[in-house]
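Here it is: the structure, laid out below.
All protein chains but one are shown in place.
Chain naming follows the written order as A and B, and within any one chain the residues start at number 1.
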Amino acid sequence: METTAATRAGTDILPGKVGVWWFLASEVMLFGGLIGSFIVSRLGSSGWSGEAAHLSVPVAAINTLVLLTSSMTMVMAFGAVEKGDPRGLRTYLFLTVLLGLTFLGIKAYEYSSEVAAGFTPVTGLFWSFYYTMTGLHALHVLAGIITNLALFVMARRGLRNQHRVELAGLYWHFVDIVWIFLFPLLYLT
Amino acid sequence: MTTERARPNYVAVWVWLVVLMIAGVLASYLPFAKSAVIFLVFVVAATKALLVALYYMHLRFESGLIYAMVIVPVVLVIALTFLLFPDLVFHH
Partner (left out) sequence: MSDPVAVLAIPEASLHHEELGFWRTYLFSTEHKTIGKQYLSLGLFMTIVGGFLAYVMRWQLAYPDTEVPGWGFVGPEFYNVLVTMHGTIMVFFVAMPILLGAFGNFLIPLMIGARDMAFPRLNMLSFWTLFVGTLVLLASFFVPGGAASAGWTGYPPLSAKAIYTGVNWGLNLWILAHAIEFASFLMGGVNFLTTAITMRAPGMTFFRLPLVVWQLLTAATLFLLSVGPLIAGAVMLLMDRIAGTSFFLPEGGGEPLLWQHLFWFFGHPEVYVILLPAVGFVCEVLPVFCRKPLFGYRWIIYSTITAGILSFVVWAHHMFLSGMDPRLAMPFSITTILISVPFAILVFAMIATLWGGSIRFTTPMLFALGFVSMFIVGGLTGIFNGSAPADIYITDTYFVVGHFHYTLFSAVVFGGFAGIYFWFPKMFGRMMNETLGKVHFWLTLIFFNATFFPMHILGLGGMMRRIANPMQYQFLQPLQPINVFITFSAILLLVAQIPFAVNFVWGLVAGTPAERNPWEANTLEWAAPSPPPHLNWGEAIPTVHRGPYEYSSPEGPEDWLPQDRLVVARSS
């Protein structure tokens, strides 16, 4: 009759992984609320396509490529952890950080050329949304870069808690997914 | 636990992602009706997101609990957006 388990009754998923996924669930709601507000505002107003045409699709496409590639290097860092390859881990983490910084650099270039062309957050509702959404996303990228940089430093000293790479990766891929949606929302429609 | 799982080919997923990205950009220039183009562009984006989630975030190899933690917020966001339509899109 007794159904007592021999060990803990808790599921055998890593606590860190459960925690990160819960955190990401709340992040989905944050970006989802913002994107949902953008979608309904855009559908409810006219003339936003004309505003969006001022954005540079090629630059944003290159930035998308950068972020997608950084996702690959991040997951390869995790692959290196699994294979027990500390050199590979350091290399891929370094590449991920570099690609993240490249993304922010290109984004900064975009911002400055748009502001120079006279499009600031107060130019109109489209631009308010554009700067708020990409700005919030850029802050998330920055947080990811700092996390990955910290992991890189730890990896140089010999990372002990190795599943941290997997957890940081989950966050980094989430930030990538947000951009996968921001790109068509803002640039392609 | 993690080492036993078969690992996807990360580079192959990346190639798919890049192909889809280019497809999405090209689709936005197609001479179809605007709604059809938008539909196409977002199908491509959703596919990319799904690829990243399933293979890079290893969602394919996770338990139902973690699936629920992804699906529930996505459903909630979609519900919220649709319920905003009457006030912000239709302007009764």
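Annotations
In the analysis below, a residue touches a chain if its C-beta (ideal position, glycine included) is under 8 Å from a C-beta of that chain, and two chains touch if they have at least 3 such contacts.
The structure presented is a predicted model; accordingly, all values stated were derived computationally and were not measured.
For the chain left out of this panel, the touching residue among B:Ile22, B:Leu59 or B:Leu80 is B:Leu80. Note on the undisplayed chain: of the listed residues A:Leu43, A:Val57, A:Leu136 or A:Leu149, the one touching it is A:Leu136.
Although one chain is not drawn, its touching partners on subunit B can still be listed: residues 1-2, 65, 72-73, 76, 79-80, 83-84, 86-88, 90, 92. In the full complex, subunit A makes contact with the omitted chain through residues 1-15, 18-19, 22-23, 25-34, 36-37, 40-41, 44-45, 121-122, 124-125, 128-129, 132, 136, 162-163.
Rule of thumb we're sticking to: only the chains that are shown with their structure count from here on.
With each centre defined as the average position of its C-alpha atoms, the distance from subunit A to subunit B rounds to 14 Å. Every residue of subunit B that touches subunit A in the complex is listed here, in rising order: 1-3, 7, 10-11, 13-14, 17-18, 21-22, 24-25, 28, 37-38, 41-42, 44-45, 48-49, 52-53, 55-57, 63, 65-66, 69-70, 72-74, 76-77, 80-81, 84-85, 88-91.
Residues of subunit A that touch subunit B in their complex: 11-13, 17-18, 21-22, 24-26, 28-29, 32-33, 35-37, 39-41, 43-44, 57, 61, 64-65, 68-69, 71-72, 74-76, 79, 82, 163, 166, 169-170, 173-174, 176-177, 180-181, 183-184, 188-189.
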